[in-house]
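Here it is, the structure, as structure tokens.
For this depiction, one protein chain was excluded, whereas all remaining protein chains were kept in their positions.
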Amino acid sequence: MRGLIRAFDIAEAGRNKVMNVATTTVDAAPVEKTFLQKLGRMARRQPLGAVSGMMILIMVLVAIFADFVAPHDPVTMNFIDQLAAPSATYLLGTDELGRDIFSRIIHGSRTALVIGFVSAFVGATLGLVLGVTSAYLGGLFDLIFQRIVDIFMAFPLIIMALAIVSVFGSGVGNVIIAITIPFIPKCARVVRSSALALREIPYIDAARACGYSHTRIVLVHMVPNVMAPYLIMVTSFVGQAILLEASLSYLGLGVQEPTAAWGLMLRGGAEQFFESAPWVAIFPGLAITLAVFAFNLFGDSLRDALDPKLRST
Amino acid sequence: MLGFRALAAVTAGAAAMLATGFAAADGHKPKYGGHFTFVIPAKAPPSLDAHRETTYAVIHPARPFYSTLLRVNPNNPADPADFVCDLCVGDVPKPSNKGKTYTFTLRSGVKFHDGTPLTSADVKASFDKIIFPPEGVSSARKSFYQMVDSVAAPNATTVVFNLKYASSAFIPALAAPYNFIYSKAKLDADIHWYEKNILGSGPFILEEYQSGAQITGRKNPDYYLKGQPYLDKITGVFANKESIQVQALRGNRASAQFRGFPPKTRDDLVAALGDKATVQESDWNCVLLATPNHSVKPFDDVRVRRALTLAVDRWGGSQYLSKIAIVKTVGGIVFPGSNLAATKAELMDMDGYREDLEASRERARSLLKEAGVDLSKTYVLNNRAVDQPYKVVGVWLLDQWRQIGLNFEQKVQPTGPFYATLREKGDFDVSIDFNCQSIVNPPIDTSKYLSSDINPQNYGRIIDRKMDDLYNAMLLEADPKKQREKMREYERYVLHDEVKQMITLWWYRTTVHRSHFKGWKVSPSHYLGQALDNVWLDPDADK
Partner (left out) sequence: MHKYLVKRMLMMVPTLIGAAILVFSLMHMIPGDVCALRYAGTGGTFDVNQIEQCREGLGLNRPLLVQFFDWIGGFFIGDFGTSMWTDRPITEEMGPRILLSLQVAIMATIISIFISIPLGTISAVKQNSWIDYTVRCISIAGIAMPSFWLGILIMLGLLAVSNQFLGYGWIPPIQYIPPLSDPIGNLTQLIWPALATGYRYSAVATRMTRSALLEVLREDYIRTARAKGVIEKLVVNRHALKNSMLPVVTVIGIEFAFLMGGLVVTEQVFNLNGLGKLFVDSVTNHDYTLTQALVMLVAFIFVVMNIVIDVIYAWLDPRIRYS
């Protein structure tokens, strides 16, 4: 019987590992080269990764220089051209208020990337610190912290975010909070499992023997060694955050008009007039898909590159 | 009494069938049978008790199950002053005792759906609940009945209303579509019973209510109007999203939506369905307001409020916004179809309605400068999370005010928090608000703009006795011509002299239904004409 229980524990460990791969795609990775070298290697071995990296780069540049790239102002209404079909003037047509969809998509990339990056970075970083701390301290803290993580993991992201956004209200800042909070435990769980292995490595003992403070050991000696899963998490979180923001905005609980935001553009007129003006519904959705696609593909390739087990021989 | 503009104007092109509506005029006799499905463009209401509610989300699903004492003539709802008896017999009674006593004789033999007879005691109990609700019972339109002293039921078929003073507002108030007649026995057992249950004496009998999803009724074989209703079965499906409503009509999953669509949707549907779609249009007794919060700076300053109204291009907005939103008509505080309403010339003599938009906006900019308004600040426009027309008009206003250098952001909230902000919290600079009434009764409808302490539904935190005096003078004026003049004075004071509130655009009702749905006629209110006892389905229309 005892053997059986151990077997189940193995199974559980396996399941946890699988879950991590499934939702966040990470395992511990060796720490042998600098990040740049890894990137270079990845570009050679991962053509999809390189392509997606380029897509992300272009997106970031477009967002930064939105004011110069966009041919029209994203919020100015132009009632003479309501629901105009795509043309030379309006590359992707206009919406029901005569606003240029192409320009709104370009400016919407700002909203998406700001929300995506901020919540992914903050969420993953807090998760990183908490996860490593939990692994390092172990004991009661670890036990309690893991149960708290369990609780958060039991909710689908959208349900958590919906509840939080109802507490804080809508708007960009609050949407970021609503998306960040459920990310923290997700990242903490993954980072912790990588860090657990680390704890047993002698140099951590050495550091402890040197009398370094817990804070120093965690931040200086452990955190840098779980950078690989952390980076992969950040990438995948950006995509998830963009999707979440779009869903919240679509439900009317996210970013508010007239701010240009992709999910918001799919509300109201986009659905109402979709038969006679399909461009209003098609292009913003395409923008979301492309952006999330790029981040996911990048994260996927990053995992393949960093995880030796899956590397092709 | 009231003159109305041409209604039922069909503009959707040759493909659209002209909506003539009236049974005889259609050249068809009503057909019997059929299962009529319609979409209710709302979320499920908090309760089913219409005495308590103010939303069509109760009227559309529940009205077919009930009778009322009086109602707007279902065959002529375009004139909401054309009242007919529903449960009473004969014509609408004339008052006696110098206009202070109204005596109604009820139909005999009317039964509730559970078989119990409907008597004057039930009518009295229902109106007592509406007019004199006991503590802990809300009655949304209680203030409409301030003239009523008592309701009496001297015998089983007679109901007498005793008024404190004669009032022309009494009969219109009595005919409100919310005044369902409930069973006294049920009310006595539990006065809140009707919040969750339905038991009336109307043309249809409740079969099933799936909370939040759909409501189904079957024909009442014992309905007191002989030969009616024509339909065997009705189903109302709650569909909050306009896209679903459009698709439902498009794919023939529902035959009607009774609130209204933007013209662009009308055109799309007519283009797709041709003569299988019928369009009916009307002015609409609803208007969106922009209410500045008079208790916060800088909106306590009339110069700033004037700048706000000057910036708004109402004539242009009417043209462009009306394509995609359910708003259209430029007007003052009075329903534009009423003869108490301002003419175009009278409107154009007020700030915000003038012809030269650029001059107005230039003046607005200098007024802001003069008042020392901080243009770097972003102000808050409180708005309701309803697309049509709230959010569309909100986005439009933001754009208008941006043109004079004022930056606003929208705080869009679901209905509950939206009202909490208006009523208790007051944390807004300007708010969208609305005045939407069923029976057209301008002297009562315009009480919306009275000082906030007199009418708590004026959310601008405005106290101005001069304004209240102007209103009362108008209300008590018996001569129609003089009343019209006094209405102008009141209106001009509210909209121009003091810019207490701003009228944006009056709604315009464009209904589209499948052509096989017959007998229903558009009215200036989506609360009216929803008993469905006089409508029928004509399968031939789909051929």
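Going in written order, the chains are labelled A and B, and every chain counts its residues from 1.
The working rule: a residue touches a chain if its C-beta (ideal position, glycine included) is under 8 Å from a C-beta of that chain, and two chains touch if they have at least 3 such contacts.
In this text, all values refer to a predicted model and were calculated from it rather than measured experimentally.
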Sole residue of A:75, A:217, A:281 or A:306 that reaches the chain not shown, by the stated touch rule: A:281
Contact residue for the chain not shown (choose from A:118, A:157, A:204 or A:306): A:157
Omitted-chain contact residue, chosen from B:138, B:295 or B:407: B:138
Interface with the undisplayed chain - residues on chain B: 37, 39, 43, 46-47, 52-55, 133, 135-143, 195-196, 210-214, 235, 237, 239, 241, 244, 247-248, 250-254, 272-273, 414-417, 419-420, 423, 434, 436, 456-457
Interface with the unshown chain - residue positions in chain A: 1, 3-8, 10-12, 14-15, 18-19, 21-23, 47-48, 147-148, 150-159, 162-164, 166-167, 239, 243, 246-247, 250-251, 263, 266, 270-271, 274-275, 278, 281-282, 285, 288-293, 296-297, 300, 309-310, 312
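The rule is simple: only the chains that are shown with their structure count from here on.
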Contact footprint of chain A on chain B as seen in their complex: 241-243, 246, 250, 262, 264-265, 267-268, 271-272, 316, 319-321, 323-324, 385, 387, 391-392, 394-396, 398-399, 402, 409-413
Chain A residues touching chain B - in the complex, by the definition given at the top: 75-77, 79-80, 82-83, 96-98, 169-170, 252, 256-258, 267-269, 271-276
